[in-house]
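As you look at this complex, bear in mind that one protein chain is not there, while each of the others sits in place.
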Amino acid sequence: MAGNSFGKLFRITTFGESHGKGIGVVIDGCPANVALDLFYIQKQLNRRKPGQSAIVTQRKEADDFEILSGIFEGKTTGTPLCIFIANTNQKPRDYEHIKDKFRPSHADYTYQQKYENRDYRGGGRSSARETAARVAAGAVAQQILEQKGISITAYVSQVGTLKCEENYQNLDFSLIENTAVRCPDLSVAEEMVSLIKAIKKEGDTIGGVVNCVISGCPAGLGEPVFDRLHAQLGKAMLSINACKGFQYGSGFEGVSLKGSQHNDEFVTEDGLVKTTSNNSGGVQGGISNGMDIYFKTAFKPVATIMKNQRSVNTKGDIVSVSGKGRHDPCVVPRAVPIVESMAALVMLDYYLMAKADKL
Amino acid sequence: MAGNSFGKLFRITTFGESHGKGIGVVIDGCPANVALDLFYIQKQLNRRKPGQSAIVTQRKEADDFEILSGIFEGKTTGTPLCIFIANTNQKPRDYEHIKDKFRPSHADYTYQQKYENRDYRGGGRSSARETAARVAAGAVAQQILEQKGISITAYVSQVGTLKCEENYQNLDFSLIENTAVRCPDLSVAEEMVSLIKAIKKEGDTIGGVVNCVISGCPAGLGEPVFDRLHAQLGKAMLSINACKGFQYGSGFEGVSLKGSQHNDEFVTEDGLVKTTSNNSGGVQGGISNGMDIYFKTAFKPVATIMKNQRSVNTKGDIVSVSGKGRHDPCVVPRAVPIVESMAALVMLDYYLMAKADKL
Amino acid sequence: MAGNSFGKLFRITTFGESHGKGIGVVIDGCPANVALDLFYIQKQLNRRKPGQSAIVTQRKEADDFEILSGIFEGKTTGTPLCIFIANTNQKPRDYEHIKDKFRPSHADYTYQQKYENRDYRGGGRSSARETAARVAAGAVAQQILEQKGISITAYVSQVGTLKCEENYQNLDFSLIENTAVRCPDLSVAEEMVSLIKAIKKEGDTIGGVVNCVISGCPAGLGEPVFDRLHAQLGKAMLSINACKGFQYGSGFEGVSLKGSQHNDEFVTEDGLVKTTSNNSGGVQGGISNGMDIYFKTAFKPVATIMKNQRSVNTKGDIVSVSGKGRHDPCVVPRAVPIVESMAALVMLDYYLMAKADKL
Partner (left out) sequence: MAGNSFGKLFRITTFGESHGKGIGVVIDGCPANVALDLFYIQKQLNRRKPGQSAIVTQRKEADDFEILSGIFEGKTTGTPLCIFIANTNQKPRDYEHIKDKFRPSHADYTYQQKYENRDYRGGGRSSARETAARVAAGAVAQQILEQKGISITAYVSQVGTLKCEENYQNLDFSLIENTAVRCPDLSVAEEMVSLIKAIKKEGDTIGGVVNCVISGCPAGLGEPVFDRLHAQLGKAMLSINACKGFQYGSGFEGVSLKGSQHNDEFVTEDGLVKTTSNNSGGVQGGISNGMDIYFKTAFKPVATIMKNQRSVNTKGDIVSVSGKGRHDPCVVPRAVPIVESMAALVMLDYYLMAKADKL
């Protein structure tokens, strides 16, 4: 139990449900004296919010946030920040029909088994709406990291079988927001948008991949042996709704290589130690080496589809169930700020932890 | 800091270095009154230990363990179990030549940057020798889980580009130990062994993939939202030396599917709720659904190769470095019990946590 | 950092400031399916709230609470409960005069030193207003414990030098609420009330002691060795504003006794093991033994007095400072529900932890 917190020194706890009063987060351990940029928080929330483009759910939520504590005269005080985002566009009736049914590949059945009291409206706590709270907290972390020269950028690299194969170093990240799908390779992006629209028309859904790059991270962040930097990044990503896989650096592709091909040789450049290649993904032995940290996250197709599926109800009878209301045909465009946020939460936590390495 | 512990209720803390006095683990939270099977612990340690076959490092370590505390008249007492494995076959001289050099794709450079005092002998704390402690602890967890009907089996599914493509349900797990490479598909296994031998002859190394299946897990284990069962499994695997990726259920392959293809429909079978397919990998919303849990972990090629590589020394000069002594050409055969052990640690921890779900 | 959480399995995180938007708490790990009695929560909040009697601060706060999450159809869902209490009666102007001054024996100076950004209005986060959140959470814990037969009762046993010397077993707890001071020994209570009124007239303040008794606790709750039940109770009490001491069982008085006087002999009574005396205070080796658990907590006089005191300002100049507005002359009457709440948080946490002792 008590699994709703994340982080050690910069520690967040989220609360709230899809169709309750709202979603919120308490950040405990935010350093004092940070002048918060509230517009940046809203900007990140807007990138996650429903209704932002034609290829995401048309559910309308303002996702305006309110800071309930922890700030004084525009600056953090070192005490807990609580950020709350009220739910404004609830249509619980859209969920009446699944009150006693378990939607396939949702968390309905498992929550029922675990808790025996389940808020069925929009998935309740298991809804991806919970990630709004993560984005609000992540936006706080991300702006602090930016001040320290650490920047985090995520983008969509795959939708269905459509892939952006280009290495991230050859992509222009300033183009990410140019398309609704958040893929900076604009020709692939266009295809992705078309695919998602077609899938939506079918009443179906499709999966995708989000890549993320962290640059400017100094060497020395990370903790042996269980809290390796990439292990915590992996946990962070896998804790996002619908995420099914994580790899960093050469990942699953690297297994086919020989050591002589895979190893990253060290050189010095302007007095700094660098590696000539970066199959390590910026992390060696769980500790950052100063090179870019990059990783990939796999997202399954959204479970809610507008087609009839076989399922069971709470009594165990076979029933038919299909989605109603407004849902995402593909989760990855909205997952981009969530991936960035979770990465920021990990990086700031490890940044603070590293302060205790030496006296 | 303080990253050497893992788990909440069944919590382990490991200590020790490759060329120090030994490697150990303290298990805090082991339930009382478990009659420990010491042979099982040794059996798992033997599956991990060096020198066990022609395709692993020829370093000889007995890896005999001693229980220093926590057991009385053959049974656990609920107090901390400390298990210690002495180092017996240290050849620190094999590492004199890298005292001031950073081996490519090892943790030498990052430990140096982080701590400024580095035990260079065999990688010190960053050595995979640390995993012996995990296996000892995991063997305790695994035997407790077996009593509860939960069994965990890992096997090698890929070495280099050689893959065992068969679904795990069609494999005979009793064959895993029949080959040195621990792949139950014996024809592929033979090829894998040949490949590893050839790679070794070259003085090179190769990567691989370990699959794992957890069966018999009841529905309801797992914790929303950050401590999702699969997220913790992912962290556990990614914390193993050389692990570069983790996916569960349909994983990265699932992203190309449509929701209508990917969703697992519910049915009842003998009064139990089951799913007709299992793309969810036994976990929905971070909580087990009673189906098999299965996942894949990617391991990079071992960084130590017997070839000259460019690197830098602690002064920043360009140097040449190559491996000496006895090293693994491929890590996956020995990674099999480590993967099982880390999975067992997660599962038992979540098993205990679930006891607090309801009053 | 991140010190705003308490508990392991039943874990609370509080947020908010005295003169911000409000005070709140997130409870993570509340068991599912508890039918919450909201009136009980309000009742406990009312026992803590300002303005309730002539001997407490006349500040008026409704202290109405709102549950923002974690409840569905009147029952807990196992997901985080967030309870929020809006601030309604803020007079920040009462604090303008201390904006740059450090009030003696308050946390002004230490917060300034630690964070360099301090919400001076009413002490900000360091205000005892934060305990409203604890009482809300504690009232949830307390009602769950009551269902399990564990009841927690606190009362005032000392104000200044006026003491209720009677053993708790000879007191009638039903009289506690009969007087504003919450001492069940009514003759002493009357004197205490007079003393507090006199002290208030002087513009001064006075300290006191709160006793607490936990009955119905089964044997076996508690965790060796650092998390002994009484050690966590001690921490819980010492974390309450103005608390300066904690003792359980025979406490400081017991040090003068000989072992032969102090030891609690075991007997059996109706098949149950009991002790003939209870100097152990219901806890042996950090684990409950089934007898009543009882302890005492010391509260210093309130730091805000209506008299001129010497102090320094943020520039280091000597200044004069005196209290303005509405303050408590003695904290113990309002501390009673806070002590109960913190005790309940500890007891429920340990109750849940004990579920994992055995398989």
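Which chain is which? They are A, B and C, in the order written, and residues in each are numbered from 1.
By definition in this document, a residue touches a chain if its C-beta (ideal position, glycine included) is under 8 Å from a C-beta of that chain, and two chains touch if they have at least 3 such contacts.
None of the values given here were measured: they were computed from a predicted structure.
In the complete complex, the residue from A:20, A:104, A:160 or A:224 that touches the missing chain is A:224. Of the options B:11, B:148, B:197 or B:358, the residue whose C-beta touches the omitted chain is B:11.
Screening C:50, C:80, C:138 or C:301 for touch with the missing chain picks out C:301.
The residue touching the chain not shown here, chosen from C:51, C:160 or C:216, is C:160. The chain not shown here is touched by just one of C:44, C:57, C:79 or C:250, and that residue is C:250.
Across the interface with the omitted chain, chain C contributes residues 1-6, 14, 102, 104-107, 109-111, 113-116, 125-126, 130, 158, 160-161, 199, 202, 204-209, 219-220, 222-228, 230-232, 234-236, 238-239, 241, 244-252, 254-268, 271, 273, 275-276, 279-281, 283-290, 296, 298-305, 307, 309-312, 316, 318, 353-354, 356-358.
Remark: the residues of chain A touching the chain excluded from display are 8-9, 29, 31-34, 78-79, 144, 147-148, 224, 352-353, 355-359. Although one chain is hidden here, its contacts on chain B can still be listed: residues 1-5, 7-11, 13-17, 20-22, 24, 26, 28-29, 31-33, 66, 68-70, 72-73, 75-82, 84, 114-119, 124-125, 352.
In this text, only the chains that are shown with their structure count from here on.
Taking the mean of all protein C-alpha atoms as the reference point, the chain centroid lying nearest to it belongs to A. Taken over every residue number at the interface, the positions common to chain B and chain C amount to over half, indicating a same-residue contact. By C-beta pair count, the most extensively touching chains are A-B. With centres set at the average Cα position, the gap from chain A to chain C is 39 Å.
Inter-chain centre distance (chain A to chain B, centres taken as mean C-alpha positions): 26 Å.
For chain B, the set of residues touching two or more other chains reads 224, 353, 356-358.
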